[in-house]
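What follows is one structure encoded as structure tokens, with my remarks underneath.
With one protein chain withheld, the remaining protein chains of the complex are depicted in position.
Let's look at chain A:
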């Protein structure tokens, strides 16, 4: 009995030694310094785990106006050496986002640097909806549409957002 008590005490002491990791500390600071504005919201499935969350972008201008776009963010313990992993949770028609939700944003991959923070990433994400970019395509069809006829592309965006079909692919409804 005594022995078990001692072991329990030891277990508690071991647990106590766990320290806030450098990645957690950096995310705590980054979150505090975010500028979300009216067009972005965040949600935390587990508030104690600040390394995993969802970002919702609701553009109030541009071609994707009135849509609601959800992205999962997964930050690992090697942050900020490694960039956060970001995925779009819906199937959307966008030249820089593929049907699996992969996002082509330079600072999420080849141009990531530890001096960048989460705010830089979400600003970049928001920009993708204001200025979709045909020269860095992940969804080749969408990029081609944008390059050739901007008006037709706009139309496709609208019909994809109400859950319609573009070039034989049906998209998820994302209208607010």
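Keep this in mind: a contact is a pair of C-beta atoms (placed from the backbone, for glycine too) under 8 Å apart; a residue touches a chain by one contact, two chains touch by 3 or more; residues count from 1.
The working rule: contacts and distances are computed from a predicted model.
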Name of the absent chain as recorded in UniProt (options "NEDD8-activating enzyme E1 catalytic subunit", "Dolichol-phosphate mannosyltransferase subunit 3", "Nucleoporin Nup43" or "Exosome complex component RRP45"): "NEDD8-activating enzyme E1 catalytic subunit"
Option from A:66, A:106, A:149 or A:165 whose C-beta touches the chain left out: A:106
Contact set of chain A toward the excluded chain (per top definition): 12, 14-22, 24-26, 28-29, 31-34, 36, 41-44, 47-50, 77-78, 80-83, 96, 98, 100, 102-104, 106, 109-110, 112-115, 136-138, 140, 143
